[in-house]
Structure formats: structure tokens, C-alpha cells
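The complex appears here minus one protein chain, its other protein chains still in place.
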């Protein structure tokens, strides 16, 4: 594949978007991508408040205008009133990918019993795989390293850019052609 | 928190609601709550038939008029025609909490292969966490003791009453404030 990969990173947080605290989560995602990806890629990074309409517009912009191959969100997936990231993700997705949310809850259950409170989901729009990551910085790397083996092949299947990884860190699984 | 907790317990069963058999499941829920909760709380207890419209009205009443913090249902989550508790729960919930159903099915799979037939779900309305428990009395305590560690913190996050537990029985998990 010729096209350079583009990855959207969206921090969804009322307080981080107002500058009340630093966005450590968004930065943790970008650092992890830089650590494991061996293909060239651009990052489009956004910090926005927990407004469903704005989250939807941001995801649509990243998928349709920026033509991202992967969009990773952090924040807004809990049960509180302002947590609306999963609803926004479902509304803009052409296909829902239930396996990501199930798997992410299952792996965080090894860490905390409140993992079942997370409403993280994933979906597809245009040639972007959109995944809701946890909000807490310390959970982001833990989650990404477990789900990343499935991500490059998913992006292949939806017509996105070809991602390659540093195999000493993450082995991207692609089924062998027969 | 000053406000006394209020918990709705709803047995959904055509036969129990007609008095054809005793409601052991609803009683098992109340007994378990009395055994583990150390905060004062009131119970609002209802037995109703498997009518979707009536289940929805009952859940709305408990969440909006009684202002319950937790609503536990039992019954009506199987695949049969009259089993409509999950649909009613989804229709009245402002947010769906998929992690509860996934986790409850996963833990019952340790007991019976037919655990995958359960359609139990959970959701949030007003400041009530609504959870569909299994119908069988013997599964209720087994399930509640595994999901309860996540319940008090969830109710904190949605603005409900502060629940405390007998820690020799159930440890309510609340993340440490930084």
C-alpha cells in the first residue's frame, strides 16, 4: 500500500478540554503508537469536551475528511451523565464491532472489578476503525498492547492503510493466504 | 451522603404474580441485601407478570417516582416468547451497561452451558442502576456476590446513595482518589 497511514487520537474530557488538567491519556496513546508502529503515519490529535454532538462531528471529520485509518478515543465511557462517548461512536459507525468492548472489559477485569462499568465500544466508518479506549492513562498501554494484534488486519479488511509493527513489542496477526 | 438508600426489587413472573407459586427469587435478593449492606436502606418490592409495558412502567416508577438507587429484577430473561425483561430494561434506560450482562453470562457458564441463553442486561435511569438478575433462586446469590463489588461505585458515579458493605462478605471497590 502506498498511502501513508493517518491516525486520529481524541481525548474526550470536560476538564482536559478546558485546560484544567493536562491530557496525559491522549499523550500516552500517541507515545504507544510511536513505540510500536514501524510504518510512517500522521496523527490528528483533538481534545474536546463530553458533548455528544461534538464527539460525533469530530469522529465524522476524522473518518470522512481526514480519512483516518484508525481513530482512538479516550474518556467518556463510564456510567456518569456526561459520559456519552459510546453513544456517539455507535451513532456515527456504519458497523459496530462488539468484540472490542467485550474483550477490553474482560482484560480489565483482571485489574479491577469495576471494569464491568466501562461501556467502551468500537465501530467502523469509511475506512476507519474507531475504538474507545479507557480514560485512565495507566490502563491505556495495558489495553492497547492486548488489542493491537487484531487492529492491522481489521484495517486491511476495511480498505485502510497497511500498518506494520515492531514485532518485539506487538505481533500483528494476519491469516496466511492459501 | 445523607440520603437513605432505596432499592427496588422486581420479580417478573406470570406464575408468581398470580400466586401459583411463592416468589423465592425476590426474597433471595432481599435477604442477600440485608446480609451484606451496612448502610440503612428501604426496599420497594413488586411482583408483576411478564408484560413488557407493565415492566417498563414499573421500572420508570421505581427510578423516577421512588427514586431508587438500585433496581434488581429477577425473571423474564430467557429466550421464550414471554421473556421480555431485557427489552423493557433497554427501553427505559438512558444508558446501557453491557458489561453486566457479559460478566453474568460468563460466570454462569462455570455452572451450566445454557448460561449463554440468558439475555440479562443492565442500564441506568435517573440515579438508579437497573440490573437483570437470573430467575433461579440458586443463581441469584452466586451472581450477586460476584457483581456487587462494582455496584456501589457505579451508584456513586450516577449520583445515587452511598452504599457500604460488610467487608467480610463483599468488598465494594472504589478507586483511590489521587
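Going by the order they are written in, the chains are A and B; count residues from 1 in each one.
What we mean here is this: contacts are C-beta pairs under 8 Å (C-beta built on N, C-alpha and C of every residue); 3 or more make two chains touch, one makes a residue touch a chain.
These figures come from a predicted structure and were not determined experimentally.
*Asks:* Among B:18, B:38, B:114 or B:164, which residue is in touch with the absent chain?
*Replies:* B:114
*Asks:* So which of A:97, A:115, A:144 or A:161 would be touching the chain we can't see?
*Replies:* A:97
*Asks:* Given the full complex, what residues of chain A touch the hidden partner chain?
*Replies:* Touching the chain left out of view, chain A contributes residues 95-100, 102-103, 106, 124, 129, 147, 149-150, 153-154, 157-159, 173, 175.
*Asks:* Can you name the residues of chain B that touch the chain not displayed here?
*Replies:* Chain B touches the chain not shown through residues 78-81, 83, 87, 101-102, 105-106, 109, 112-119, 121.
In the analysis below, only the chains that are shown with their structure count from here on.
*Asks:* What is the distance, in whole Å, between the centres of chain A and chain B, each centre taken as the mean of its C-alpha atoms?
*Replies:* So the centroids are 31 Å from each other.
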